[in-house]
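Everything below concerns the one structure shown next.
Every protein chain except one is present and positioned as in the full complex.
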Amino acid sequence: MSFLALTGQILRKDFRIEVRSREGVNTLLFFSTLLVFLFRFAIGSTETQVREAAPGLLWLAFILTGLWGMARTFQVERENDCLEFLRLAPGDLGGLYLGKLIVGCCLMWATELAILAMFGLFFHLDMWPVIGSLIPVLILGTVGFVAIGTLFAAITANLKAREVMLPLLLFPLMVPILLAASRLTDLGLAGDSLWAEAHWLRLLIGFDVVFVVLGYLTFPFVMED
Amino acid sequence: MAHGGTSGISLHVRGLSKAFRGTWALRGLDLDLGPGETLVLFGPNGSGKTTLLKILSTLLRPTRGTGTLGGADLVREREKVRRRIGLLSHGSFLYEDLTPRENLVFGAAMRGGRPADGTIAAAIERVGLEAVADERVQTLSSGMKRRVTLARLLLNTADLWLLDEPYTNLDREATKVLEEVLQEHQEQGGMAVMATHNFLDGFKLATRLGILARGRLILDEPRESMTFPAFQELYTLRAEGGGR
Partner (left out) sequence: MDRLARILGVGAGVLLAIGLWMGLVQAPPDAVQGDVQRIMYIHVPSILTAYLAFTVVLVASIAYLLRGSRGWDRLAHASAEVGVVFTGITLATGSIWGKPTWGVWWTWDARLTGTAVLFLIYVGYLMLRSVVDDRDRAGRYAAVVGILGFFDIIFTHMAVKWFRTLHQASTLEKGAIDPALYLPLMVNLGAFVTLYIYFLLRRVRLGTLEEAVEAEVLGG
């Protein structure tokens, strides 16, 4: 089977499961609501404090919910040993990676938009006027995160210590994303052009390209045995 | 119905061994299986049955030894091997939020391509799942789920069926279906390796009888060579007794 056909099959299946169970989206929404609440209590109450902390907190929220989201995309496959069946698919297993990557990104983007809305609501930040410049940051930051997250979720899916190992492996590699994306989000929230600090944009794009390619190339090795 | 392999394909295994963390799960196993043969493996828990099936299905790599299915190497030519096997394992490989029909369509696609029109409906009918074919799998009983996995086996042409404890959760009716489809598979020249604790049913379906104990194949004989009571006695003596 061509790898794109495999990708398509995974996408159709996972979206159908998500639409039926809504387990992923529901849990992520609830979890992110809780996070936003906790953040509000943790930081000071003045408007400037909130505004200063917002970009970093946003990305912290994305990464924390994303951790669960990544685990979720492979949890579906762990049930009833489905992963074994997928590993037996003849053809390029890189297609499976691509499918899971897209599913993971969509799940994350939906959650991120919800978190943005909640920040707007609870932190009194007006998101509408700046949404246009935030969306590219969300797209670029999320692809890089999910590119590595999907791969590591596949690695840890069959480990007994997966709950600890996934963040342990994933978080240190997320430092460039966290720095670049929160800086760009800061620019976006201030209403400035992202091109004002184009080097951060280039870093994110480079990160995405490098890790999607590496993920695609190494994923079949993770699926062996 | 599309199943039962291309003729003349055979399985050859030499010196197959698998070690897990310092113990041998399989040691030095030799095996030859020809068209139309069904080897039924008996053996106590931990004797290596599942490990053998996993290696034959290319899910595990052997620590030592080699094997070929229709000339394709079990390690180096996994792709080719994968197209020629059908696996019924402990896990059902089913998605609980999809219907049996959707699971079958997905399963067929994962095994390479879209099955012909009506194939899926025919498989559903064959295993008696018509009534629940469009219910979510999570609402099905474990026996019904087992039938779905049986139907999936019928969808693609596979030369070698690997059946790990296929009788688990099957009621008498479904057991009969399993026997029938396996017989059809044999008649069309397909091979099967089955691991089971179900002596009577396993004996009936076998063309060859095997006993695994402590990772070794200590018996591999044509079924005609012995009666059921004789086989049971032999098993008690060799596998559970002093078979060392």
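In this document, chain identifiers A and B correspond to the written order of the chains, with residue numbering beginning at 1 in each.
Note that in this section a contact is a pair of C-beta atoms (placed from the backbone, for glycine too) under 8 Å apart; a residue touches a chain by one contact, two chains touch by 3 or more.
Every value quoted in this text rests on a predicted model; they were computed, and no experiment measured them.
Engineer: Identify the residue among A:34, A:117, A:196 or A:214 that touches the chain left out of the display.
Structural biologist: A:214
Engineer: Since one chain isn't shown, list which residues of chain B touch it in the complete complex.
Structural biologist: Given the touch definition above, chain B has residues 17, 19-24, 27-28, 61 touching the missing chain.
Engineer: So which bits of chain A touch the chain we can't see?
Structural biologist: Counting over the whole complex, chain A touches the hidden chain at residues 148, 151-152, 155, 159-161, 165, 168-169, 171-173, 175-176, 179-180, 183, 199-200, 203, 206-207, 210-211, 214, 218, 221-222, 224-225.
By definition in this document, only the chains that are shown with their structure count from here on.
Engineer: Could you put a whole-Å number on the gap between the CA centroids of chain A and chain B?
Structural biologist: Computed value for the inter-centroid distance: 39 Å.
Engineer: Could you pull out which chain B residues touch chain A in their complex?
Structural biologist: Residues in contact with chain A: 57-61, 79, 82-83, 85, 87, 89-98, 102, 106-107, 109-113, 136.
Engineer: Give the list of chain A residues in touch with chain B in this complex.
Structural biologist: By the definition above, chain A touches chain B via 1, 5-6, 9, 13, 16-17, 20-21, 76, 79-82, 84-91, 224-225.
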